[in-house]
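Of the protein chains in this complex, one is absent; all others appear in place.
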Amino acid sequence: MSKYFHEQLGSLVTAIGSSYQQQSHVIPLDAAALPSRNTIIEVIQLLRELLFPGYFGKQNLTTATLDYHIGDLLIQVHDKLLEQIIFVLKYQAANEKSADVAVEKTSEEIIYAFLSKLPELQRMLATDVQAAFEGDPSAQDTNEIIFCFPGIFTVTIYRLAHELYKLSVPLIPRIMTEYAHNETGIDIHPGATIGSYFFIDHGTGVVIGETTVIGNHVKIYQGVTLGALSTRGGQALRGSKRHPTLEDEVTVYSGASILGGETVIGKGVVIGSNAFITTSVPDGTKVSVKNPELVFKGHSPREFKQEFHADWMI
Amino acid sequence: MSKYFHEQLGSLVTAIGSSYQQQSHVIPLDAAALPSRNTIIEVIQLLRELLFPGYFGKQNLTTATLDYHIGDLLIQVHDKLLEQIIFVLKYQAANEKSADVAVEKTSEEIIYAFLSKLPELQRMLATDVQAAFEGDPSAQDTNEIIFCFPGIFTVTIYRLAHELYKLSVPLIPRIMTEYAHNETGIDIHPGATIGSYFFIDHGTGVVIGETTVIGNHVKIYQGVTLGALSTRGGQALRGSKRHPTLEDEVTVYSGASILGGETVIGKGVVIGSNAFITTSVPDGTKVSVKNPELVFKGHSPREFKQEFHADWMI
Partner (left out) sequence: MSKYFHEQLGSLVTAIGSSYQQQSHVIPLDAAALPSRNTIIEVIQLLRELLFPGYFGKQNLTTATLDYHIGDLLIQVHDKLLEQIIFVLKYQAANEKSADVAVEKTSEEIIYAFLSKLPELQRMLATDVQAAFEGDPSAQDTNEIIFCFPGIFTVTIYRLAHELYKLSVPLIPRIMTEYAHNETGIDIHPGATIGSYFFIDHGTGVVIGETTVIGNHVKIYQGVTLGALSTRGGQALRGSKRHPTLEDEVTVYSGASILGGETVIGKGVVIGSNAFITTSVPDGTKVSVKNPELVFKGHSPREFKQEFHADWMI
């Protein structure tokens, strides 16, 4: 450290400390510990090992040694996640000025309820892998999908986070899905409800809002928004149904937006690329977009001007 | 190493070395050291700890121990960032064949000017957190926003990088914002000017160009481009105002593009989803898009055809 910086250090420390005091509504001094994002990411990695054994972490699993492997992973997940749940519940209790005597016991119950769901989640995720394989001709096999498809990565983390969300764990579910959002560009709120055989192809730019409800066998492409019509109400809207419902076997092509809590997309509907939908669509409909007219310079348009064919667009 | 590969290694080394010589315009042999992206990311993490104490890094901060914690972080940031700034200034001097005798002293002055801005940046970021909380009904509290919202992550890094950009530090500011771009899909050039209470919701696909100017209380959604009308001029356009100006209290919904250096979006304007704007819009206007006509197959359109209501679209 230079002499110059050494002289200035004291006044920099004072200035920053004083700034903390002024921002005390967002800076938690003398407060209970907050959770650790890094530990939560470790827990996600352990859970992916549990859900997709042989793909991540330990290799060459055999039937003979499997129980020890599962037991070891479960103990690690239990210990790390329990600590984080205790942190957030104590922090919540402190903020609400309520007693936190039962936090340890409640946290134990939550984590047991969560871990008990893993076999069911594994069955759900196997349907998601199957849907990806059947829907995407670029997939060579299911290994490729599990190893590196961003849709499966994000849906795995969403399904885990959604269980914690249903168990009323604060903060941790959103940290989990925002980690997936960072990794893949697919933003699924942990509050959304999503059925089996769900496939997101490519996925970058997808947004699925908190109160979205999605049935089984639904397929969604990159850039699709399942969003709110307006959030100008701000915090007053919290808890209301603001996002759409997609029934079974709906397909939504790239760049489409479906908005509003009362919007219901019926069974088997296909929504074409770039459609902007704010009202309900009945079962079995195919919705195409008359895309904006193109203007051609340098050649007579009739040589190549593209006709509108609803079938092309979806 | 197999015998086969051992025999080939020599000729592979020669071929690659000879390729380096041919690409010498992009390969810095016998040159001054370049900065380290990994060290710059470490510096970003330390700065986030300084700006949001208790959230990242050390937990359980108390008023009593705070000064030591701040001092320790400041020293680490100083030492690591100083080294990187010296690297880029020496590299720049070597490229421009100018003397680099003053580089150490200049670097010290830059880093002190930068660190002195941290309290002000912290105040700005507290306004950004507040704007996110007020604008997003899915946010449970401000902790959630600080911990995991991609908008705050990116704007934090942008605000830090912008200070270094204003201090004429080469290369490092762009490495910082492109790191954020990687993490969140939000691409803010460090040269952009952005006021307080700035909120980017969801954010994937947002692009904010170098000469963009944004006022206070502005809100932007995923997929918004604040861009140039054309970059066919290439390097000849460097330094010119190519990107738009957004005045105070502007809202831009998802997928909209606002292009051009002379385009000014007036105070309080609301730009609807998917709008494509290339001219100025006066104060207080609401701009909606008549989205492309939809074609329905399988049902009579009048059963459910969506009417255009400008209010819906924004």
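We call the chains A and B, going by the order they appear; numbering starts again at 1 in every chain.
Simple rule for what comes next: contacts are C-beta pairs under 8 Å (C-beta built on N, C-alpha and C of every residue); 3 or more make two chains touch, one makes a residue touch a chain.
Keep in mind the model is a prediction, meaning the values are calculated, not measured.
Asks: Among B:Val207, B:Ile220 or B:Leu246, choose the residue that contacts the chain missing from this document, as touch is defined above.
Replies: B:Val207
Asks: Of the residues A:Ile70, A:Leu167 or A:Val213, I need the one that contacts the missing chain.
Replies: Only one of A:Ile70, A:Leu167 or A:Val213 touches the chain omitted from view, namely A:Ile70.
Asks: Can you list, in ascending order, the chain A residues touching the missing chain?
Replies: Its contact residues with the unshown chain are 50, 52-56, 59-63, 66-67, 70-71, 74-75, 78-79, 108, 111-112, 115-116, 118-119, 122-123, 126, 129-130, 133-144, 146-150, 183-185, 201-202, 204-205, 222-223, 254-255, 273-274, 289, 291-299, 303-304, 306, 312-314.
Asks: Spell out, residue by residue, where the missing chain touches chain B.
Replies: Within chain B, the residues that touch the unshown chain are 1-2, 4-5, 8-9, 12-20, 22-23, 25-31, 33-37, 91, 95, 170-171, 174-175, 178-179, 181-182, 185, 187, 189, 191, 204-205, 207, 209-210, 223, 225, 227-231, 233-240, 242, 255, 257, 259, 274-282, 284-292, 308, 310.
Quick note on the criterion: only the chains that are shown with their structure count from here on.
Asks: Report the inter-centroid distance (CA atoms only) between chain A and chain B in whole Å.
Replies: Measuring from centre to centre gives 23 Å for this pair.
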